[in-house]
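The complex is shown incomplete by one protein chain, all other protein chains being positioned as in the whole.
Chain lettering (A and B) follows the sequence in which the chains are written, and residue indices restart at 1 in each chain.
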Amino acid sequence: MTIAVPATPALRRREAWSRRLPLLPALIITLLLTQIPFVLTVWYSLRNWNLLAGGDSTFAGVANFRATFADSTFWKSIGNTVVLTGGATVAATLVGLALALTLQKKFPGRGIARTLAITPFFVMPVAVTLFWRSAVFDPSFGLLGWLTNLAGLPRVNWLSEQSMLSIVMITSWRWTPFAMLVLLAGLQALPDEQLEAARVDGANWWQQFRRVMLPHLRPFLELTALLLSMNIIQTFGEIALLTAGGPAYGTTNITYYIYLRAFNSFDFGTASAYGLVALVLTIALALPALRLLSGIFQQEGRR
Amino acid sequence: MSRPRYVVTALLAVGALAAVSACSDPTADQNASGDTTITVALAANPQMKTAESLISDFEQKNPGIKVKFTTLPENDLRPAVTKDVATKAGQYDVAMIGSYEVPIWAKNNWLVPLDDYVAKDTAWDAADILQPIKEIVSSDDGKLYGAPFYGSSSFLFYRKDLAKKAGVTIPEKPTWDQVAAAAAKMDDKAGGVSGICLRGLPGWGQNLASLTTVINTFGGRWFDENWNPQLTSPATTQAVKFYVDLLRAHGQPDAAKDGWEGCLQQITQGKTAMWYDDTVFAGSVLDQAIPQVKDNIGFAMAPVNKTSASGWLWSWGLGITASSKHKDAAWKFISWATSKDYIKLAGAKAGWDSIPPGSRTSTYSIPEYQAAAKSYADLTLKSIDAANPKQPTVDPVPYRGVQYVQIPEFTDIGDYVSQQVAGAISGTETVEEALQKSQTYTEGVVKKAGYLK
Partner (left out) sequence: MTITTAPVEIKDAAPVTEKSRKRRRDNDTAHRSIALLGWLGSLLLFSPIAYMLLKSFQTETDAASPSPKLVFTPTLDNYRGAFGSGFWAYAGNSLAVAVVSTLVVLLLALPAAYALSVRPVRKSQDTLFFFISTKMMPVAAGIIPIYIVAQRLNLLNTVLVLIILHIGMNLPLAVWMIRSFLQEVPPGILEAAGIDGASRLRTMRSIVLPLVSPGLWSTALLCCVFSWNEYFYAVNLTTTTSTLPLFMQKFLSFGELYTAQVAAVATVVSIPVVVLGWICQRSLVRGLLFGAVK
């Protein structure tokens, strides 16, 4: 790169290929593993295929898609997905940030505190969800009931009446350690000198945070939000175990609804159509968000 | 990383992959000694767990057959096995299936008819199987496709001590009005004990199971003879209102989250005075109740209103999948697990309140079982006998099934309606709104499927 060479087309092409080479293995594997199922899903979505009605399927054209758009519960589940994903992502990122900040500096027992803080993410989701049912949400004896009692508030039926809030709570609890880990790694990357410089300038902690840490952390925060929402969209276990998607489909997100359609009613044609419409919607929402993200990346002088 | 190291690591990874895949060769179910291995898919219930633990008895009696189990919760078992049989993947030789699935799978030729096996296996004693149970694990044309592992109906559990304290008597054949009145008297919100616990959790096999029996006995029905949905009829509306109001007034708190699991916990922990649910839980309740509850559990028939009986009818059966490569070995296992001898073995080894109940007449003549289950064995039999899947309602119906409608579309309809009912239970919508939505949805489904012209 430091040697001046006349840039002939052949050389440029070779350089482009040498840049692409490291990318190819990952790209090819991802293509294989995702596009084959994708194409098949498109195929199924065009067919009338209910497992229980017998083995063979008939061609259905766009009937499944028409049914999808006409299905009010489908749209309700989309709305629920937005609420759940948005709410849990924001909550987990904020709490994760707060924890990362507090657990960054050395203090006695920090290693243990960190290990405790990351466990919610590691414990098998099914098991710990069951414990949330009785330890946190139970109206008489759960932790929340005890807290509302303390505050003198009336007893709340968490899972029946505040069902979406409950799901958001447990989901953000489970993903907070993930956010914390990513942001901790980001904080570790912050050069001490910048903070020192700010401190010498007489900035208090809040000003240090806003002027030095936050701008530095911005790409990490956005990465966290992106990775979190990618995963929280797929939330399934908590819904299945705590509210069964109810009441009245109030906590059914798109993943759970597709699951019901595919594995309860065994209607794979319709479920595939749901999946495709959901995919298109998600991409349509994510595209502008990602454009914004990459814009930020470029602004900060990243390559 | 330098190139040589990169290559070495890559090779290691590939090597590991190869080694690992060799270790788990799926086609090796016929190993060197010529043993046949069959894979059995089970729902995770205590009775089947007992069977799993006693499998050495089977393997001793049948040298050359090894059994591997896949145990899943009910909601995961259904899709796992359905997928397997529908795509003919052949992963399972024996599948545990509910009485709802049996006729549907039989029609799709996913199961092997068992009549020939039964005819040859006289020791199995087909005549000993309870007739109503045998009928629900058979196809529409009466051929047996599932060997009943256990059979059940529904009845009322109640706390004798709390009833006495409240001055309430529960007769052996109560009416729903009596039960509602008793729940009101036994309801102790201050003391944290609800008058009754009923299923509220969405799901065609959860809240809809108990609710449907209430609809039936109040004179309502799912469909009339021409397949017009009857969800907004006066009788159905009255029944659903009754159920929802009872639950909201004297039922367990946060009811829409409770299926049978939630209520099972409530009654064993003494948090509720009554519970209307499956007869198979009787043994578990007595086994797991806290001391002050254990000796105070009484049983009564399923409450009625306009019909003479209202208990449901259910069975978990074991079937041979059509794609199995070891059908004969599969039958041997099924025969063992559903035989008289097995019941005696399980009783002796695991305790008499954890044997699979409600499948054979002979079970109820075993003296040890009679002694251990004396408070509920009789009522269980009576409930099973009294259930009539061909007409569980006051008026005739075009479908079979007591707590469900025996059509493939029912899981779809049932899930939707159960969600709306849960909405009514939690107060998100009124009963009328829930039923109106359900009516419209159900109409759409049965029209599309061709039942309703």
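In this text, a contact is a pair of C-beta atoms (placed from the backbone, for glycine too) under 8 Å apart; a residue touches a chain by one contact, two chains touch by 3 or more.
A quick note: this is a predicted structure, and the numbers were derived from the prediction, not measured.
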item	value
Among the chains presented, those that the missing one touches	A, B
Among B:Glu74, B:Asp116 or B:Asp295, the residue in touch with the chain that has been omitted	B:Glu74
Missing-chain contacts mapped onto chain A	1-2, 16, 19-23, 25-27, 29-30, 33-34, 36-41, 44, 95, 98-99, 101-103, 105, 107-111, 113-128, 130-132, 134-136, 138, 140-143, 173, 176-178, 181-182, 184-186, 188-189, 191-193, 200, 205, 219-220, 223, 226-227, 230-231, 233-234, 236-237, 254-255, 258-259, 262-263, 268, 271-272, 274-276, 278-279, 282-283, 286-287, 290, 294, 297, 302-303
Positions on chain B where the hidden chain makes contact	1-3, 6, 9-10, 13, 16-17, 20-21, 23-27, 39, 41, 43-47, 49, 68-74, 76, 79-80, 83, 87, 89, 91-92, 260-261, 264-265, 268-269, 271, 280-281, 284, 288, 290
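Going forward, only the chains that are shown with their structure count from here on.
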item	value
Geometric centre distance via CA averages, chain B-chain A, whole Å	35
Interfacial residue positions of chain A with respect to chain B in the complex	50-55, 73, 133, 137-140, 155, 157-161, 163, 240, 242-250, 252, 260, 262-267
Residue ranges of chain B in contact with chain A within the complex	75, 78-79, 82-83, 86, 104, 107-108, 192, 200-204, 206, 253-257, 259, 271, 408-409, 411-412, 415-416, 418-420, 422-423, 425-429, 434
